[in-house]
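Here the complex is missing a single protein chain, while all its other protein chains stay put.
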Amino acid sequence: MAVTTHSGRIRVRPLTKANLSIQVTLIGLTLLTIYSFTTFDARNINLVEALGEMLNSFRLLFFEPHLKNTGWVELWHVLLVTIGLGFLTTIFGAIIAFFLALLAAQNLAPRWLAQVIRAGTAVVRAVPTVLWVLFFAVSAGLGSVAAVLGMTFHSAGYLIKAYSESFEEIEPGVLEALRASGASWWQTIFQAVLPASASALLSWTFVRFEINFSTAIAMGATAGAGGIGYNMFMASVYYLDLRELGALSYAILLFAMLLEWLATRMKANLGAKS
Amino acid sequence: MHLLQVDSLTKRYGHETLALNEISFDVRPGEFVAIIGPSGAGKSTLLRCLNRLIDISSGQVHFDGVNVSSLRGAALRRQRTQIGMIFQHYNLVNRLSVIENVLHGRLGYKGTFAGILGLYSEQEKQDAVRIIESVGLGEQIYKRCDQLSGGQKQRVGIARALVQQPKMLLCDEPIASLDPNSSKIIMDTLREINQNLGITVLVNLHQVDVALRYADRLIGIKRGQLVFDGDPNLITDHQIHQIYGSESGDLMLNPRERYAAA
Partner (left out) sequence: MQPLDIFQLRRRHAIFFFLVLVALTYGAVLVTEYDTVRGLTALPRAATWAASNFVPDAEAFRRLPRILAKLLDTVLMAISSATVASACGLVVALMGATTTRLHPWLSLPARGIASVFRNIDVSAWALILLFSFGQSSYTGYFALFFVTFGFIVRVMIETIDEVSTDSVEALRATGAGYLAIISQSIIPACLPQLISWVLFMIETNIRSATLVGILTGTGIGFAFDLYFKSFNYSSASLVVLVIVVAVLLIESLSNAIRRAVL
């Protein structure tokens, strides 16, 4: 039956919960955005002038890059340090996350334990990585040790969630069959859980490596972790050299695009298999 | 006077692939025409050339006296409002309600502004409601389309085409994704539309038995070529075999028997 509004018109868009939530969310975001502009801490910056300057700095950055304070050999070395930092923290995080995720999956571990671990990792993830790194810097000193510890913490928090959700997607029948045949918990893990979720684990780990590469740049710039981020920080804040910042940006851009391309290919392969 | 005149219609993809090869036929107003042929024969391409969802490589298509093959922009859009289309996969906006999807059929009549805002007149809404009720979805007007069954979705598709007030319906495999029961409802609905409203129907079908049962006229397509055009009662088993080739198997062995049984 067609519903008419009080003015006698026929209603076209039904008032469902989903439609209403979409509208409320959109209006809420718009209002908050407008409000944020009224409270903006602009510090005497002329926006129009600064935007013009921004375009000019993009020109220097992308079309006139050069290397001055960083040599070619050093460029590759610091890029490698940043990649290494991202890789190391991904591996460490993945190892920790694998075991804890087994205890955080509701189909493998007791419900209460799974929920406790989930809540714990949610808190770990809520703290920005840079704060973890600075926190560890107090007892380990600024440098790669604090960066590895802090980034590993956040990675593990992220991967525990991702892994345990992948484990929970395993068909219950598979686990049931193995349990019925008298397999032990560890046998179930290595004969059923791991093979069934291996590709999902691999692709989540790769996603985290992409994130950790970016994070490693940021930690170099803000938390003394070394690598290319530190050179970018120096080029920006001390040498005020946009052209060198451009050359460094090209280096991270190239590697990040390579990672993204690999991730897309991995995703396509996974899609073809499943 | 013909409603639709197709003259040496040819469609090439790149230089190599010839999807349609010099197809010619005419359709009179009020005809119910079934286009049969194996999958990949070019049936879908043919229908999409008629309303120019696909551009024509060479040849002419005249609809209602207008040369469709050379139309562009607003004139092409105006032409399309006269031709309704129904799809195998229904092609609805699944998150929207039945009536919203049906009213999409009126967008071709709207100016830019009214089209963007989706402003429909009360008359249009009343027509939409009437048509939704006539295809038997009166209870589902405000249901989201992803909550409907396949047969119901296809009826939404038909209603969307009907609010266009078209002179002709193009149906691209309308029952290929449906169970036999829903298929019968859809085909019966199409026949009623053809007989009661006088709308010309062109329907692509994979199943010969359905085509024999409903159509006034049969067009057979094989590898982009027109291989049969005529009365369904005159087509021989041998010709059906030729159209479908080795693909027919025992499914097509006795189409006439199945026709009699149905």
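Which chain is which? They are A and B, in the order written, and residues in each are numbered from 1.
As a working rule, a residue touches a chain if its C-beta (ideal position, glycine included) is under 8 Å from a C-beta of that chain, and two chains touch if they have at least 3 such contacts.
Note that the structure is predicted; figures quoted are calculated from it, not measured.
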Just name the one of B:32, B:87, B:214 or B:228 that touches the chain not displayed here. B:87
In terms of residues, what is the contact footprint of the unshown chain on chain A? 17-18, 21-22, 25-26, 29-30, 32-33, 35-37, 39-43, 45, 47, 50-51, 53-54, 57, 61, 77, 80-81, 83-85, 87-88, 91, 122-123, 125-131, 134-136, 138-140, 144-146, 148-149, 214, 217-218, 221-222, 226-227, 229, 232-233, 235-237, 240, 242, 245, 248-249, 252-253, 256-257, 260
Applying the definition given at the start, please give the residues of chain B touching the unseen chain. 51, 53, 76-81, 83-85, 87, 89-96, 100, 104-110, 112, 115-118, 157, 160-161, 164, 170
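Keep this in mind: only the chains that are shown with their structure count from here on.
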Determine the centre-to-centre distance between chain A and chain B, using the mean Cα coordinates as centres, and give it in whole Å. 48
Given the complex with chain B, which residues does chain A contribute to the contact? 1-3, 9-14, 16, 18
Where on chain B is chain A touching in the complex? 95, 97, 99-100, 103, 118, 120, 122, 125-126, 129, 138-139, 141-142, 144
